[in-house]
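Provided herewith is a single structure, encoded as structure tokens, for subsequent inquiry.
All protein chains but one are shown at their positions in the complex.
This part shows chain A:
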Amino acid sequence: MTRDSGTDPAAEFWSSALLTRTSILDEDSDTNARSNAQIQELLFTERTALAQTLLSLDAQINAHSPAARLLPEILAHIFSYCSENDLAMKRNHKRGWIGAAQACRRWRHVALDYSGLWRHIILPSSREWMEEMFSRSKTRPLVISWIPASNSWQRGPGDKDLALTDLIRVEELHLGHYDGTVESLHSVLQSPAPLLRVAEIILLGATCPPVLFDGSAPRLQRLWMRRCSGFPWTSPIFSNIVFLRVDQQGAHTPPPSISQVFGALSTMRALQTLALIDCLPQFPPGFDITDSFVLAYTSLKAVALSGPVLDCTGVLRHIRIPNSGIQLTLGCTTSGAANDFDVIFPLLTFVHGTSKSRLISFEFKSQSRSLSFKADKSSPVADYPRLSLSLEWGEISPTLWTVVDLIRELCRTLSVERLEDLTMTVADEHSRPPFLGSTWLEILGSAKKLQHAKVSHSAVPSFCQALAHKFKNQDGLWYDQLNEGAEAEADGFFFLPHMTFLSLYNVDCAHFFEEEELDLEEYLPMVLGARNAGGAPWVWMDMTACPRAMAEALREVTTSLEVYEESDDEDDSEDDGSTDMNQHIEIDEDIFDDDIWDLYSMM
């Protein structure tokens, strides 16, 4: 609050005191005839003294400030939260706790004295800064993040020497690699690391040294080697490992031998997470499994494997899954042989038969085909209430039926009973749908809890067919009701009864109507879904590729349909004047009357 200086006793006092003080100078100047410069200098001296007095006053104010009086332990907590984002983003601390330490003398004093703040060293940095960090971290174990950018690395080759001479104190090591640093990196990776608990190394295709950390890293628990070329499986450092991720993506190195990999894995009794990306040992066809080769991990929680299908299968069959179950991520490749899909079936059958493993991600790639799905990672392991299933495939080969079979097998493996969210994507929008409506019913027939579905491209018609359970069987005969599968009830049955939202996008309606000879009278009920259901789902449809007249027709007849149209074509926008992107339009009960068919026929 600002006070009127005329009535403020403090202001009056200090104003008067200043006048008294400066008048002495004036008096002196009369007798000694001081020059103006001398007087000015004396006034500067007075001002400096006054500033110091003011500082003393500020210190007294802070002595009564709750924030400035916080205990050092509490301040250290606050500083550590200030640096939270810095550490996550691996950037320097200038914006975090160091900024906070400028608040007042006491905050700075605590920051300088609290060694825990100084142990997180992010490189590259200036030598002066590095020395300060090392000194102030005292004897605390260090966390070093060395993520060289292209230019900054070139500027500070000395920094890493300074930092890494203290590797013996390092508890966590996050090292990046850049061209020209292989030798330095090797010297680091071959140094003993008695306190090292976490190591994350990015090698960008560079080779690993033959033995990591000179074989001495007795506390190492988490090791993540990213994009390395080769991996020293024989290093004697794995006895306390709980997390191992070796990623040789794109390294094109010869696969390790079975004995090398399993020799190392057999020492990791506490393993919780195992991820082997493109570094699986090569299992020859018909490799004989012996019990002595099967590894039992009691704490294992997650396994991720990526590589040839046979090798993924080989590794999995040699790991005894604990009763607590695991999360499984598989990325399988093949050489593109004709029997690509055939080799996956044993793998999926194995996974399906092992009820203790929960497949959360699966990806299959060959030269001509790809298929993948991912579970929502936030889903609890034990259940799939929020599972999001995504299926994709590219070029469709003559062996289409195997794709459908594979998806069917995947859905069996996933146990889709609790599936709530489905995404279906087809890469090639003009490919003939591999699904029939009956196929959807077969593979999703048990997904009674499905609420949301996003379906695209050529999968739309068959999905809509299934929703309306209006589809043809193999003989071309129409089924208006599900008459097989036993679970259907004659009256009121609705496939996916909990469906509340259906999103259809990238639908080339014209293509389907013209090329696939689907007539509108048949198609509309498919799009609008369960016309007989107690509560019809909301349908959101991307009509970008839909003939305008048909879009208009749909608008006139739907209540539960929201139509999305891109209006990037200015002429079109002017023509119909519609700029609303998401329209909710009232429906006429009799939505399939002949007028609409006439409209479509005229297009």
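Rule of thumb we're sticking to: a residue touches a chain if its C-beta (ideal position, glycine included) is under 8 Å from a C-beta of that chain, and two chains touch if they have at least 3 such contacts; residues count from 1.
Operating definition for what follows: contacts and distances are computed from a predicted model.
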Name under which UniProt lists the unshown chain, selected from "Exoribonuclease phosphorolytic domain-containing protein", "Rab7b", "Translocation protein S66" or "E3 ubiquitin ligase complex SCF subunit sconC": "E3 ubiquitin ligase complex SCF subunit sconC"
Residue in contact with the excluded chain [from A:Q38, A:S80 or A:S361]: A:S80
Sole contact to the chain not displayed, among A:C104, A:V211 or A:L295: A:C104
Residue numbers in chain A that touch the chain omitted from display: 52, 55, 58-59, 61-62, 65-68, 70-71, 73-74, 77-82, 84-85, 94-96, 98-105, 107-108, 111-112, 128-129, 132, 136
